[in-house]
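What follows is a single structure, and I will ask about it in a moment.
Of the protein chains in this complex, one is absent; all others appear in place.
Presenting subunit A:
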């Protein structure tokens, strides 16, 4: 089976920025693994995940996702996109639509174009969406409008939308940043559990090393756009994590760079 993610010597700078956000990254993720990205603010976690989702153009290097290589010049084929699911750091929900509508939006790429346009899901689409809602513990919110929800509830909707998509690779950008510690553990159990149950690969970024340790088999530390460590969870030392955040401590403000 092809690796879930294969990155060779990847570099990228955001348009209009002279500092690279990612610098000479290489990474191999076998299918089914759950992997955590740790790193200080501005390290490049969101950038890396967005790139794997096929949303960034103009990078250098070679990258393939679920066996198909990404093209730095054009977005991935639409047919491939449902296989990669994304949980956005800022949720990216349609505020004025209901929770159920938002979760069904995750199914749009799997519906026929006509059904997608009409917004008429098949019974299978509906069951999948309702199951995702139930898994995320928000079945009772189905008919609520998103603009009436709390931050934690929105986060669950964002995760439910991703699960309803039935992706083979789940990319989650700080999926538990808005939750209290107990809820955070619950959601990560859910996310990594759902991934394992369907043999999907899960890659999530986090600012909480203890949660990364608990829920990932492997931890990648990023700082200043570079990978500073890439180890099985059991090998991760307290010292390595501490260094990851210490490196940038003396440089507050925009454009944080590691001093390594």
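The rule is short, and it goes like this: a contact is a pair of C-beta atoms (placed from the backbone, for glycine too) under 8 Å apart; a residue touches a chain by one contact, two chains touch by 3 or more; residues count from 1.
Throughout what follows, contacts and distances are computed from a predicted model.
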Original post:
Which one, "ABC-2 type transport system ATP-binding protein", "Ferredoxin-NADP reductase", "Ion-translocating oxidoreductase complex subunit C" or "Phosphonate ABC transporter, permease protein PhnE", is the UniProt name for the chain you do not see?
Top reply: "Phosphonate ABC transporter, permease protein PhnE"
Subject >> Candidates A:44, A:85, A:209 or A:225 - the one touching the absent chain >> reply: A:85
Subject >> Contacting the left-out chain in the complete assembly, out of A:7, A:51, A:65 or A:93 >> reply: A:93
Original post:
Can you list where subunit A touches the absent chain?
Top reply: 53-55, 75, 78-82, 84-86, 88, 90-97, 101, 105-110, 113, 116-117, 119, 161, 165
